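For this view, one protein chain was removed and the others were kept in their places.
Chains: A and B, in written order; residue numbering restarts at 1 for each.
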Amino acid sequence: MLERALNVFWIFLGAAAAAYAWTLGLIGPSGPESGLFPLIAALIVMGAGIALLFSSPVVPELPRGAALLRVAGVVGGLAFMALALPHAGFAVTGALAMVILVRTAGDSSWVEAILLALASVAVVMWLFGQVLGMALPRGPWGW
Amino acid sequence: MKHVALAFVATFFIGPALAQGDLKAELAKLKPRDFPTQPIEFTVVYPAGGGMDVTGRLLAKYVEKWTGERVIVNNRTGGAGMIGHSYLATQAKPDGHTVGVLANLVWGDAMLRAQGRWSLNDLEPIGYINSDALTWVGRAEGPYKGYSVKQIIQAAKDKPGTVRVATVPGSMWEYIVEQIEASSGAKFLRVPFQGGGAGIGALVGGNVDVAQGFYSEFRGHLDGGKVAPLAVASAARMDFLKDMPTFNEALGSSDYLWQVIRFAVVPKGTPADRKAYLGAAIHTAMKDPELLAEYRKFGVFFDPKLANSANLAQDLGAYVEAERQFYVKTGRLK
Partner (left out) sequence: MDPLAGLLSGFAVILTPQNLYLCLIGSVIGTLVGVLPGVGPLAALALLLPVTFTLPPVGGMVMLCSIFYGAMYGGSTTSVLLNIPGEAASVVTCIDGHQMARQGRAGAALGIAAIGSFIAGTIGVVIMTFFAPLIAAVAIRFGPPENFGLMVLGLVCTLFMISGSAVKGVLMVALGFLVAAVGIDVVNGRERFTFGSVNLSGGIELLSVVIGLFGLTEVFSNVEQRLKTTVVAERVTGLWPSLADWRASWRPMLRGSGLGFLLGLVPGGGPVTASFMSYALEKRIARDPQRFGKGAIEGVAGPESANNAAVAGSLIPVLSLGIPGNPVTALLLGALIIQGIQPGPLFMTQRPDLFWGIVAGMYVGNVFLLLLNLPLVGVWAQLLRIPYRVLFPVVLLLCVVGAYSANKNVFDLWVMLAFGIGGYALRKLEYDLAPFVIAFVLAPLLEQSLRQSLVMSPDGAMILLQRPVTALLLAASAVLAALMLRRKSSPKGGGGS
């Protein structure tokens, strides 16, 4: 099921990209224009999608239940980091995200999670801030 | 004798030291309270190691020297400068901790590509740095060896589409070629590259006949005898290459002025006292003879009108307007 859906996705993606590439122009006075290479690539994607529809689909092992929650937890932790980083700075966001990650995906207790989060954020900030001299984002509280 | 010795020491050591100390003190007086609270970021919108980046880093070094504050250079690259320009105009906090080190290429981005998301009003110039004039160079060997710029343009007119010139699409590298073609009836074969330096590499390898770039980009090849300078698009001849004519001289006009103008900006809304402090810091750094000497090594020049400008925004504005006129004339802007 998933594979079939993906194949259909490739076909639509290829078609849409091909249409867009067409509007960029294909051949100009001095050779290929912006659209030519993307058009060829898009058509290949579309063609491959169609060809795959005719082959026997792979049945993937999808995560279920607890496994799904773990993966979702990791995704959530990362998304939280991307969302909050520009606003709250690295120190806070990193520590909170670490706690989310450790708790959702592992067997650690709250204490372990918080300790690990604080320790790793501190080390990373030292490593990047002092050793490598890279400025990590700061929150409104200045650090 | 003692007086002579004292005078000597005073003039060459104590004098300058006092003067330095004076300047530093002057600058310190302008420093607002509780600023800066973190290192000041000089945002450079081009990749590390390039001409703009080197300019920014040297400036940062001397601003650090004169203010005693920490300045770090941050490269926000991508989209041929667009990402960095947008960041400065729309996202950077206007609290004085972010200073943009820009070139006049930002004007093209603002007028042609910003699509209403931001405008030049969002960036307030605080200090002029230097200017670099676009130069045409030819090969030291090959069919056009020894040609002057006029002869090359003539060749492009006689045999249209055969003289290959390296350009960077969407920028002054292209505009100058357009301008020359329009006024002389010549037709060049424009080979696109990602930057001036790549074009000069192609020139040395014999893959193009004319390359465009800045002195710092071709100096090594010039010294090695591989390239021959043709003309420079500035008002006066370059100090380093006194034998090379300007385009205006060679073509009998005054229109061929294509330079990179480098200046510093802060995002709109930066508090006036911080803006004044930063502007004074840059101004002071730009008076340091050491910095000027380092910049001169790159073949840049200092536009007197901008270097001594009382109202930088206004004087730059004159150049902005000239560029806008060019875009309107060539149909890029309505």
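We take it that a contact is a pair of C-beta atoms (placed from the backbone, for glycine too) under 8 Å apart; a residue touches a chain by one contact, two chains touch by 3 or more.
Computed from a prediction, not measured in an experiment: that's the story for all the values here.
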Point to revise | Among B:Ala48, B:Ala235, B:Leu257 or B:Ala276, the residue in touch with the chain that has been omitted | key: B:Ala48
Review point. So which bits of chain A touch the chain we can't see?
Key: 2-3, 6, 10, 17, 20, 24, 30-35, 37-38, 40-42, 44-45, 48-49, 51-52, 55, 58, 60-63, 66-68, 70-71, 73-75, 77-79, 81-82, 85-86, 90, 94, 97-98, 101-102, 105-108, 116-117, 120-121, 124, 128, 131-134, 136
Check your understanding: Where does chain B touch the missing chain, residue by residue?
Key -> 47-50, 53-54, 57-58, 60-61, 72-80, 82-83, 86-87, 113, 115, 117, 161-162, 164, 169-171, 189-194, 197-198, 200-202, 204-208, 216, 219-221, 223-226, 294, 297-298
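Operating definition for what follows: only the chains that are shown with their structure count from here on.
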Practice item. Find the geometric centre of each of chain A and chain B from their Cα atoms only, then give the gap between the two centres in Å, rounded to an integer. Key: 38
Check your understanding: Which residues of chain A touch chain B in their complex?
Key -> 133, 135, 138, 142
Exercise for review: Within their complex, state which residues of chain B touch chain A.
Suggested key: 37-39, 41, 72, 74
